[in-house]
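Every protein chain of the complex appears in place save one, which is left out.
In order of appearance the chains are A, B and C, and numbering begins at 1 in each one.
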Amino acid sequence: MSRPRRERRSVVAVEAIGAYVLVRVTRGSLDPGIPGQFFMLEAPGRVLPRPMSLCLAPRGELAFLLDPIGPGTRALAALEPNDRLHVFGPLGNGFRLDVERPLLVGGGIGIAPLPYLAEALEQPPAVLGFRSEHHAEAAALLPGADVVIDPVLVTDAMPGGRDVLACGPEPMLEAVRAIAPDAQLAWEAPMACGYGACYGCVVEIDGELKRLCVEGPVLCSS
Amino acid sequence: MSRPRRERRSVVAVEAIGAYVLVRVTRGSLDPGIPGQFFMLEAPGRVLPRPMSLCLAPRGELAFLLDPIGPGTRALAALEPNDRLHVFGPLGNGFRLDVERPLLVGGGIGIAPLPYLAEALEQPPAVLGFRSEHHAEAAALLPGADVVIDPVLVTDAMPGGRDVLACGPEPMLEAVRAIAPDAQLAWEAPMACGYGACYGCVVEIDGELKRLCVEGPVLCSS
Amino acid sequence: MQLLNASGCLDALTAPDVASSLDAFVTKTVTPEPREGNTPVRIAETDFGMLNAIGLANPGRDVFVRDVLPRLCDALDVPIWVSVGGFTAREYAETCEQLARDEVACVELNLSCPNVDEAPESAAEIVRACRDVTAKPLYAKVSPHSWDMGETVRAIEAAGADGLSLVNTLRGTTLDARLRPTLSRGTGGYSGPALRPVALAAVLAARRATSLPIVGMGGVETGRHALELIACGATHIALGTVLFADPDAPTRVRTELAAEIKSLGSGSAEDVFGVALDAVASEVNSATR
Partner (left out) sequence: MQLLNASGCLDALTAPDVASSLDAFVTKTVTPEPREGNTPVRIAETDFGMLNAIGLANPGRDVFVRDVLPRLCDALDVPIWVSVGGFTAREYAETCEQLARDEVACVELNLSCPNVDEAPESAAEIVRACRDVTAKPLYAKVSPHSWDMGETVRAIEAAGADGLSLVNTLRGTTLDARLRPTLSRGTGGYSGPALRPVALAAVLAARRATSLPIVGMGGVETGRHALELIACGATHIALGTVLFADPDAPTRVRTELAAEIKSLGSGSAEDVFGVALDAVASEVNSATR
């Protein structure tokens, strides 16, 4: 696994994609890592950086898809080309890629790690769920995916007999796990550091509180 | 005396004048007040506003000359046209204008209130001292003034027998007072509020600690 | 919900219009003897707040009662709270006796004066001594340095206080470019935005310990900030440092607060009162993955 590095990178572009925002930064000598790994992005004016899954790794760039829901993500969404920010990663454990019949499942901003994952797995089938047409515009990042919109759920549209790799809100992941017990699921938790220093991101794993940034964010559900 | 008001104004222009910066804002319904009075300017990103003498009152505008020496004045100097900031004033007591043979004396950024004062007194003679040629470029705001540069001092160049109205650093004001005991002097003190609320700006006046923002900033030295 | 100024953050004689925009005016702390206050520099800005070392400048209680109080009454239509300071319980009580006049709506005991030990016994002793001599509503103003807010507050309530004012400043220092303390005294009271989480925690802890009214303060700049203090259990709100930047803050904060309450679908501040306490009790979300 590649050692995480922290570098001051430049913003290449900030593009709206439906309700979300794609922030592209220069790659420098950062390693894009394994799909499902994440980076800590400096959020201008905030005390703590914000964890973001790598969404795309165009040549010479790293691209992050974000949902501007609070002060940190809004500060990131307000970046302009040539602005500079510190980027630290890749961090955590990504998806295992040695699966036979992959199916990607994403809910809302949970689509973020899937484009880069799809590339690694050579464009497997995917099911994406969104809460509105506007949000669903982000499906353009994953051409060929099946898209459902609330009140239809991804679990209504998931074909069986597949190796599921999923990312999305907690209730979605719980529902996916219920029908695909072996699924690889990418979880979230509030993180201060992303590299095991703060013990802020613990979640219950195998009956114990463990650091999601070290043990995850991708966990095997069973 | 006119009642102070607080309004959100727009920046018209920010211009370098030698080592100083002239910030021009739209006047709105603010009253420019009496020369020597001051305004509290919101300094973006800072907790407290900063006191600034009115320097010029072009039609529809208020203009402040500032020396970017710290976080507040640097934030003000970094404003750009159309940025907005709260401006509160006019505050304090200005110069008495009923003088017979006025002479304006300014040291460094102490030139700030003099252009507006000179206008009210119909361009009386003036002596200005600066610490460098670069700083002395600000003398352009007071055409016809005598200019001296360190190590020559304003007190070396002051003609006698005049009603002195002066603004400048404390040692200069002390020196002016020594040779012109009746001078009207505009003092400075750190201010949090500018309208008598905090008791932070006290200085010794007639043997007592009094609020400079209420009793001054212009005091009769004797 | 009443909106007040924080003691020491407004002079109603110099700015009567600002004082009149509040529901009550709180005086700067009055001490037995006149105090000139500290030598300047008395104030300094920090990155996220400010420091003050005014040093309780005030004319002393005799001049206050004889001279200042009548002028305040003339200048203001709103009730007057008098903040009282001292160095012994007896001094506080004597001042309270002098304040037994119709013009005084409420007495706020500033229990965070320099040299006043704020261990619960001592705070309680001061409150009790004052309770013995006055029928006026007595509010106790507590410092956030209190190690056990619950214990402090229970002791103060048992001693007969009618309400609490939370919080006073923290102790802070800031240095100038040449590494000298900016304030002549070296250290001052730290107020403003940085204090907000501390004020919320203090009010929350106090509200768990008592049902007395609480004047919440500490870094309030907007209606949202006021709303959060109310959600933590404040019954009233005081504005301090924000008044220096914005004398129109009382009217603005009131308007913003009403809009915040409306956007929550609530009718009044009372609906929001203490909701943060219920949340902690009820929400222990055990994560299972």
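Please note the rule applied: a residue touches a chain if its C-beta (ideal position, glycine included) is under 8 Å from a C-beta of that chain, and two chains touch if they have at least 3 such contacts.
None of the values given here were measured: they were computed from a predicted structure.
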* Structure fact -> Across C:A57, C:V127 or C:C232, the one contacting the chain not displayed is C:C232
* Structure fact -> From C:S21, C:S146 or C:S165, the answer for touching the chain not displayed is C:S146
* Asked: Out of C:T29, C:T46, C:S165 or C:T210, which touches the unshown chain?
  -> C:T46
* Structure fact -> Contact with the hidden chain, among A:I17, A:A78, A:I149 or A:A192, goes to A:A192
* Contact footprint on chain A, counting only the chain that is left out -> 6, 42, 46-49, 71-72, 86, 88, 189-193, 195-203, 208-209, 214
* **Sites on chain C contacted by the missing partner chain, in the whole complex** => 39-40, 46-49, 51, 117-119, 143-148, 170-175, 179-181, 184-187, 190, 193-194, 196-198, 200-202, 204-205, 227-228, 231-232, 264, 272, 275-276, 279-280, 283-287
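FYI, only the chains that are shown with their structure count from here on.
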* Structure fact -> Max Cα-centre separation from chain B goes to chain A
* Asked: So which chain ends up in the middle if you average the CA atoms?
  -> C
* Structure fact -> Here the gap between chain B and chain C, centre to centre from mean Cα coordinates and rounded to Å, is 35
* Asked: Using the average of all C-alpha atoms in each chain as its centre, how far is it in Å between chain A and chain B?
  -> 55
* Residues of chain B that touch two or more other chains: which are they? -> none
* To do: Please list all residues of chain C that touch 2 or more other chains.
  => none
